[in-house]
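Here the complex is missing one protein chain, while the rest keep their positions.
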Amino acid sequence: MIIVMQPGATAMQIEDVLARLAELDLSGQITQGEERAIIGVLGSPIVPGFGAAMEALPGVEKTLRVSKPYKLASREFHPTPTIVHVRDVAIGGDEVVVIGGPCSVESAEQLRRTAHGVRDAGARLLRGGAYKPRTSPYAFRGMGERGLELLAQVGQETGLGIVTEVMTPADVALVGQYTDVFQIGARNMQNYLLLEEVGRSQTPVLLKRGLSATIEEWLLAAEYIMAQGNPQVMLCERGIRTFETATRNTFDLNAVAYAKRVSHLPVLADPSHGTGKWQLVTPLSLAAIACGADGLIVEAHPDPDRALSDGAQSLTLENFARLMVQAVGVAQAVGRTMQTSAAMSASPVV
Amino acid sequence: MIIVMQPGATAMQIEDVLARLAELDLSGQITQGEERAIIGVLGSPIVPGFGAAMEALPGVEKTLRVSKPYKLASREFHPTPTIVHVRDVAIGGDEVVVIGGPCSVESAEQLRRTAHGVRDAGARLLRGGAYKPRTSPYAFRGMGERGLELLAQVGQETGLGIVTEVMTPADVALVGQYTDVFQIGARNMQNYLLLEEVGRSQTPVLLKRGLSATIEEWLLAAEYIMAQGNPQVMLCERGIRTFETATRNTFDLNAVAYAKRVSHLPVLADPSHGTGKWQLVTPLSLAAIACGADGLIVEAHPDPDRALSDGAQSLTLENFARLMVQAVGVAQAVGRTMQTSAAMSASPVV
Amino acid sequence: MIIVMQPGATAMQIEDVLARLAELDLSGQITQGEERAIIGVLGSPIVPGFGAAMEALPGVEKTLRVSKPYKLASREFHPTPTIVHVRDVAIGGDEVVVIGGPCSVESAEQLRRTAHGVRDAGARLLRGGAYKPRTSPYAFRGMGERGLELLAQVGQETGLGIVTEVMTPADVALVGQYTDVFQIGARNMQNYLLLEEVGRSQTPVLLKRGLSATIEEWLLAAEYIMAQGNPQVMLCERGIRTFETATRNTFDLNAVAYAKRVSHLPVLADPSHGTGKWQLVTPLSLAAIACGADGLIVEAHPDPDRALSDGAQSLTLENFARLMVQAVGVAQAVGRTMQTSAAMSASPVV
Partner (left out) sequence: MIIVMQPGATAMQIEDVLARLAELDLSGQITQGEERAIIGVLGSPIVPGFGAAMEALPGVEKTLRVSKPYKLASREFHPTPTIVHVRDVAIGGDEVVVIGGPCSVESAEQLRRTAHGVRDAGARLLRGGAYKPRTSPYAFRGMGERGLELLAQVGQETGLGIVTEVMTPADVALVGQYTDVFQIGARNMQNYLLLEEVGRSQTPVLLKRGLSATIEEWLLAAEYIMAQGNPQVMLCERGIRTFETATRNTFDLNAVAYAKRVSHLPVLADPSHGTGKWQLVTPLSLAAIACGADGLIVEAHPDPDRALSDGAQSLTLENFARLMVQAVGVAQAVGRTMQTSAAMSASPVV
């Protein structure tokens, strides 16, 4: 339930509402809008007659039922957009942010070249996997903690914040020492104990949509994280599984625009996994920005043909730079700006 | 198979190749590129040793096998983009074209208001259904020939070419008297006798992708039309069926970018059916342009709440006009221009 | 709406109800159950107060709204199972019926050998395609009318009724001269003009489920046929399109059991298309019978490796005979019997 306060409601009146909620073992979360405050009510069951009782309190204009099964993640509950801050980067506001980097950390040299390349092209955050979930137990599964160390070190050198995946609750503390953003991979979107563990941290979380998760299930996964006290969640569309085999996944840009409407959380898009083919990454990156994505996460590699994972969907550093230039134009066309590194303007791009 | 001629090959040498093909009961289709001619070979079976025999002819540089099951529709076979001409409108070149109009023709008044609205906003062609395939036998199924007459009349008044659906081979002659473009609906994408019947006409065809058709099957459906002699085929992505229920369909923009790569045919996108929700039509229209669509087909209605079909996904005329303004900017950002009617600049848009 | 008559309602009272319906431009369809009659009301709109007015008539017990969008096809509307009669074969009752034969009619010899083989193994009807919808325009598309002639001739010789596909409304009259059952293929499940054309005949129809049709859409397709006056419709599950690629389709046996519950029409299953692999045809045939299918349609060929279509999913005649023997046992285990030809018991089976 949502309690909408009157435009002139006083701080005291809001306190009174919260106190009344506490008496009923409920709690309230305040969103201060431009005109009025809105209080989201958490906890259940909500007893009959509760709405009328609340509406009788001074300063309360009306109460509304939340129509979605998720609450903290819903825009009804929290009408203003959430801005997630990662170092000096703000995600979810007017600017479009690009996260670039390799699929896996393979070596210091590979990571360093890629990081400099994407930063100089305008990326603001560095992605790279140290722990890789792989379909086959016989495939390369990442460098582990050594990979985390390299990420932290190269992040330091380049000034880029780090985004890296954490796969299991027991690793959250360790990975948290190195990363600026926890990535929850598609396969783990419903690994609820992991969601809760990152929810107990104060580190921002990039939550990828599961391979066959509905948008509602995706937002309920965000709810798991938020319900533990961490509001810094970014949603990330990365393609869903359908009957089509020409592309690795079906990139669901409807979901980007829809999630922006029903949720206040930032929504990013991952065209690398969304398409699985580097030739399609640039056009679909532009499409994601055009339909309202707050950012992109794009795989790049100095030599994709030799990548240990996801080579087929990784851009070369040159193509990454070209993408960034085009992205600036599309962002402007839809009233956004691209956040780009200082290095970008100085960097020669064909 | 494709026969690539040498850069300096003479017309006589090309003729000789064609003559040799004819001797083998095969035929050749010539694409004259900037540097050299390419001859696509049609017919089968192709006997062993055929490639070597062709390569031995004067002026032939090499032969290539076509890797796709479709030939006429493939870019290997026909490397330059096909431009489809409908009245004075060219589709498939640098300009992005918008087709607007109601789902169904409901009355002269409704069609006229919509047609003027979309034309003044910049649309170049008018869509409208006279024969509607409906899931239930008890739903409104269109006005039939009276609807066709209204379309032709309003097309005349507004100067807009007409796009309307034909549902069965027996109707092709009749519908062809009124329309400028045959629309083949998603449910009929594999109605092969219908495809062949429109393939025997010289009227351009807008071929919607089937609800669960792979991109390959879609191109093979185009091949059915082209194999009868009608090269004027436009592909149209309109959403595929997946597990997601928050949107009517999953709009597969990967397919737009992918089809542009593997085929020379123009590729359009239908964000109305692709999303099923008018609130998502504008962002997904912009996304479609950003990833390379040659045009859009968008449902609009003067009063969507009272539409006899597809009200939930139809834009008001005001929202249609706003979409067109934003589309101009996105088209420019990706190096395209929007074809817009003269009326557009004169028309006030909020 | 459904009007439930009282147990002792007289024929006169039923007549009165029908007369009252006729006054309102509605019609009624009577199902005489063991205890009482039920009248399904067709036509719309149904005016407010109509239910109460009907309940006031003598002999009426109550009225019920039909909860499904399909009516004629629903079990609410017609509680007793429909039995479809094809020559001397009854489908939809206690006996399980098997339709066997080649994918395509290829020659008199191939058809004759297959027909004798499946008949001797116990099949009661002969399938075979004369007109084949093929994904590629370059694939074998059937023998056409010559194929129909062969089917009729071999049907005569073997005493087997014929099931063959009709692809377009214009062919209904011709195909109807040769066949005992019209097959509507998966690609044509929503070819509404074709459904209506076979609906105007009195020949039984085998309606395959579309590749991505929901069960509701499938029943609405049956409704299209029935609404034209042909009640002899058999539903046929043949696999749906999903992400799984190990099998050609995903055979949805849930749909068989579900359709049996919500509809009174016979439900058959096609394990050949449902699996796409002959090795899986026998186990899935048994599964279909176990969950309530009224019959099977199974592809068989004297030499599957040389079949012009669907060889990978065709059983040899020997394997077809083995399947029949196992099917008898499973049918008994679920309280059904197999209809088998007289020839079966005489035929040696390993």
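Things worth noting here:
Just so it is clear, A, B and C label the chains in written order, and each chain counts residues from 1 on its own.
In the analysis below, a residue touches a chain if its C-beta (ideal position, glycine included) is under 8 Å from a C-beta of that chain, and two chains touch if they have at least 3 such contacts.
Note that the structure is predicted; figures quoted are calculated from it, not measured.
Here is the thing to keep in mind: the chain we left out touches A, B, C in the whole complex. Contact with the omitted chain, checked across A:241, A:260 or A:273, is made by A:241. Within the set B:164, B:179, B:242 or B:326, the residue that contacts the chain not displayed is B:242. Contact with the undisplayed chain is limited, among A:51, A:81, A:144 or A:169, to A:169. Touch with the chain omitted from the figure is made, among A:180, A:223, A:244 or A:294, by A:223.
As for the chain not pictured, it touches chain A at residues 44, 69-70, 133-138, 167-170, 187-188, 190-194, 211-212, 217, 220, 223-224, 227, 241. Hidden from this view is one chain, which touches chain B at 212, 241-243, 245. For chain C, the residues touching the chain absent from view are 212, 214-216, 240, 242-247, 250-258, 261, 274-275, 277, 279-280, 283-284, 286-292, 326, 329-330, 332-334.
As a working rule, only the chains that are shown with their structure count from here on.
Considering the contact criterion stated above, the chains in touch with chain A and with chain B alike are C. Of all residue numbers used where chain B meets chain C, over half belong to both copies. The two sides are thus made of the same residues.
Rounded to a whole number, the gap between the C-alpha centres of chain B and chain C is 36 angstrom.
Multi-chain contact residues of chain A, defined as those touching 2 or more other chains: 212, 242-243, 245.
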